[in-house]
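Each chain you see keeps its place in the complex, though not every chain is here.
Chain nomenclature is as follows: A and B, assigned in order of appearance, with residue numbering initiated at 1 for each chain independently.
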Amino acid sequence: MTNIIFIIGMSIFALSSIYFFFAKKNSRINSAFLVSFVTLASYVLMWDGTYIAESVGGQPIFWTRWLFYALSCSLLMLEIAKVKGITSPSKVGELIFLNVLVMTGGFFAAITFGIAKWLFFILSSIAYIIQVMNILKIKGEKSNWVNAYIYFGWSVFPLVFILAPTGIEVFGAAIAMGLYLVLDIYTKIVFSLQLGD
Amino acid sequence: MTNIIFIIGMSIFALSSIYFFFAKKNSRINSAFLVSFVTLASYVLMWDGTYIAESVGGQPIFWTRWLFYALSCSLLMLEIAKVKGITSPSKVGELIFLNVLVMTGGFFAAITFGIAKWLFFILSSIAYIIQVMNILKIKGEKSNWVNAYIYFGWSVFPLVFILAPTGIEVFGAAIAMGLYLVLDIYTKIVFSLQLGD
């Protein structure tokens, strides 16, 4: 079942990679393409299925996901900084550094168990809250729209993490991967389409 | 015994993270907070104890330490560059690159054995010497104080590395972790406090 979801994910992000590559507008870096391309590679590795851990309940944990997020979401951070009008290199650098902390925190929460898992989850959440507060406090032309995107898109990820085999295992890997796929499409493809140029 | 040291480390760096987060002055990036926060995560992972190697003498080698140092000490490098008045982005970039080489060298020296271990130790030391020479040769207002900090703080790390289970095993993991904790407090908390803004 996770297999089919990964194949759907590979297909969708292969198509979005092609679309964004040719649809490139006046952006400094073709972030939309690179984000889709990195996500495609992430789905290939999860589909391969060699690099996984096992949850207490015997479900597969696809921990490589968070390492790819560290790359792809750093690019999204660049885009969001541009939309929000954050131009200071050190401020943009801080946002990217915080994003790397959030994702490596998620990675370690996924590969550890017991108290350590929840300590990493808390640390990752703290970095996430600081990152989001930094973004939300800046007012800008497209701010309302970007803020809504952050609330409804990003903040669902940690909820899935808690309920999935990475957390308290309310549901299994198949549902978790399905939900992550929907979130990936929303935060990486729909977001880039709405962003326009 | 290492367990208690890691719990002390987690507590201290949790407190310093909170302190530096709220004590933030006019710094471009809140490096003091981020350095403490990354170090806290490093102690959580060492306390968890899953990702360790074993020395020839049967002692645990906590090799993840050096990967976290690559992150945290790159931020310290940014701070030191600022104090020393190094503003050229390519010069700062070179210092950070050298720091990554020092720490990945330490990481590989920790996870290999025999000749390879000492070759990596030598390569890491060479990168370290080049890095320190680059910093020391620059004169500045606070230079004497920063130079003293580098001599008495940083240069003790490789000594501990040699005498610990990572090296010739003169003492065990508990003493090594205790010494590293003192050094971490001195180079990451005391340094940031002395730096002021």
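Keep in mind that, in the parts below, a residue touches a chain if its C-beta (ideal position, glycine included) is under 8 Å from a C-beta of that chain, and two chains touch if they have at least 3 such contacts.
All values reported here derive from a predicted model rather than from experimental measurement.
Copy number for the full complex in this structure file, with 2 chains shown: 3.
Just so we're on the same page, only the chains that are shown with their structure count from here on.
Averaging Cα coordinates per chain places chain A and chain B 29 Å apart. By the touch rule above, chain B contacts chain A in their complex via residues 10, 21, 28-30, 34, 37-38, 40-41, 44-45, 47-48, 50, 71, 75. On the side of chain A, the complex with chain B involves touching residues 88, 90-91, 93-94, 97-98, 100-101, 104-105, 108, 111-112, 116, 119-120, 123, 126-127, 130.
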